[in-house]
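Can you read through this structure? Questions will come right after.
Note that this complex is displayed minus one protein chain, with the remaining chains in position.
Chain lettering (A and B) follows the sequence in which the chains are written, and residue indices restart at 1 in each chain.
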Amino acid sequence: MIGGWLQSLGHSGLCFFVRLGRSALFMGRVAAGLPSLLPLPRLLVRELHSVGVLSMAIIVLSGLSVGMVLGLQMYNTLVDFGTEESLGPVVALSLVRELGPVLTALLFAGRAGSALTAEIGLMKATDQLSVMEMMAVDPLKRVVAPRFLAGFLSLPLLAAIFSAVGILGSYFVGVGLLGVDDGAFWSQMQSKVDLQEDVINGVIKSVVFGWVCSWIAVFEGYDAVPTTEGVSRATTRTVVHSAFAVLGLDFVLTALMFGD
Amino acid sequence: MNQSDSDDLLVRMRGIRFAIGGRQIIDGMDIDIPRGKVTSIMGPSGTGKTTLLRLIGGQWRPQEGSVEVDGVSVHRVGREGLYRLRRKMGMLFQSGALFTHLSVFENVAFPLREHTRLPEAIIRHLVLMKLEAVGLRGARDLMPSELSGGMARRVALARAIALDPTMIMYDEPFVGQDPITVGVIMQLIRRLNDTLGLTSIIVSHDVQEVSAISDRIYMISDGKVVDHGSPRALAESASEWVQQFLHGRPDGPVPFHYPAPDYVADLFGEAS
Partner (left out) sequence: MNRERTIEVSVGIFVAAGLAALFMLAMKVSNLSALGERGGYTLTARFENVGGLKVRSPVRIGGVRVGHVTAIDYDMQNYEAIVTLVVDRRYDRLPEDTSASIYTAGLLGEQFIGLEPGGSESFLGDGGEIVQTQSALVLENLIGHFLYSKAAEGS
C-alpha cells in the first residue's frame, strides 16, 4: 500500500523533472531562435496585437476596479486614525509592488497565455507545424519565438498600465468622492514610493512573470498531445501552472526584494 | 527485391525498423522510389504508411536502417542539410494543413517568402501560376475556413509545389472526398507528375484510385512489404493477402475476427 503510494509519488516526481528538463531545453531553443526575428518585425507586431492589445480591455477594467475598491476600503480603515492622506502611498505601494504584477500575470495567463497555448496546440493538431517543418521552416523560430517574445514584452507594459490605472481609480474614489486632500494624496505617495525600491522592483517582478507565463504558454502548446482533448488539457495546464508559478515566484521575489 | 524498373532511384530505404511507444510499426522494410514516377504505398489503416512519409521527410528517425533521398542520407546530414533537402520535397498532409490565419494567396506565397528574396511582383506571378495549376486562381482572397475540404487540399498542393520540388508526398489524398473531388485530385497528381517532372509518393488505401494513377505500388502490412510491382502485376499477385486487400474481401488471411478464445468455450466456459 505504502510502497505503491511511494512508487506513484516517485513516478510523478520523475515525470515532473522530465517535463521541466524538456521545457528548459525547449526554452533554450526558443531563445536561440529569437535573433532570427530581427528581420521580421511584422511577425512580432502581429503577436503583440493578439497578446497585448487584446488584453488591454481586461487589464484596464480590472486595474480600475481594483484601484477603486482598494481606495474605498483603505479609506474606511485609515479615516479611523485620521490618516486618510496615507491613502495615496498605501494604494500605490500595494499596486506597484504586488497587485499590479501579480494580478496582471494571473489575468494574462487566463486571457493571453491560454490563447497562445490553444493556438500553437491547434496548429500542431492540424499539422500546420509539421507542414512548416517539411517546408524547411523551423516552427520554433517562425511560430513559437514571436509569440514568446510578444508575451514577454507585453506583460511588463500591461502591469504598468494596471498599476497606473489602479492608482487613478483610487484617486478618483479617494479624492473625487471621499474628499481626501488632492495635494496630500500625491505628495505622500511621492515621499513614500521609491523609484528603485518599489517601482523598479515591481517592474522586475512583471518581467520575470512575463518570461515565466509566456514560457509555460508556448511550451504547453508546443508539447500538447495533438488532439482536441490534448489541446484543451494543455490550455487548462497553462492557466493552472502559470498561477502556481506566479504566486510561488512572487513570494520568493518579495522575500528577496523587500525582505530586509 | 532490389532489382527495379529503372536504376534511377530518388528514394532508397533499406532495412527500416521503427517503433513508437513500444509498438513496432515498421519491422524491416526495403522500399525504392524511382525518379519521375508515381509510386503508391498501400495497406490497411494503422500499418505505418504515414510513418514512412515522416521517415522520408526526416521528421522521425528510424531505430535501424537508412533512408537516402537523392543520394543523401536523411538522418545523417544534420539540421542544415536536412532543411536543404526538404526544399526539394513537397508534402501534402491529409487535412491540407493550411495556415488558418493566412489567405489562400499568402499560404501559397509562404514558402516563397521564407526561402527566396524575390520581389513582390514575381511572387505574385508565381503564386498565381501555381494556383492556376490547381484551378483555384479565383479563390486567392479566400481564407482557409471558407474553403471546402477538396479546395483546401488543392491549395495545399499549390503550396507544396510553390518551390518546384523534386518530389511530392501525398498523405491519404482521397480520404473523405466526394467522387468529383477525387477525380480532380487524381488528375492533378498525374498531370503535375508528368508536366513538372516530379516524383510522386502516394500513401493511400483507396484501391481503385491508386491502381488507376500509379506506376508502381508497394503493398505493406504489419510493418513489412508484402508485395510490390506495377498495378497490373499486383492484380495477378500470388499473395492471398494482396488479393483479399485489392478485392476487399471480408475474410481471408486477415481474419474477420479479432483474436479470441474458442467461441464455444467462451460462451459456455463460465457455466462449467
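Please note the rule applied: a contact is a pair of C-beta atoms (placed from the backbone, for glycine too) under 8 Å apart; a residue touches a chain by one contact, two chains touch by 3 or more.
Predicted model only: the values in this text are computed from it and were never measured.
The hidden chain, counted over the whole complex, makes contact with A. Set against the missing chain, the residues A:Val30, A:Leu70 or A:Leu157 yield one that touches it, A:Leu157. Interface note for the absent chain: among A:Ser12, A:Thr83 or A:Thr236, the touching residue is A:Thr83.
Contact between subunit A and the unshown chain involves residues 42, 45-46, 48-49, 52-53, 56, 81-83, 92, 96, 154, 156-158, 160-161, 163-165, 167, 186, 189-191, 193-195, 198-199, 202-203.
By our rule, only the chains that are shown with their structure count from here on.
Every residue of subunit A that touches subunit B in the complex is listed here, in rising order: 122-123, 126-128, 130-131, 133-138, 142. Of all residues in subunit B, those touching subunit A in their complex are 57, 59, 82-84, 86-87, 89-91, 93-95, 97-100, 110-111, 114-115, 156, 163.
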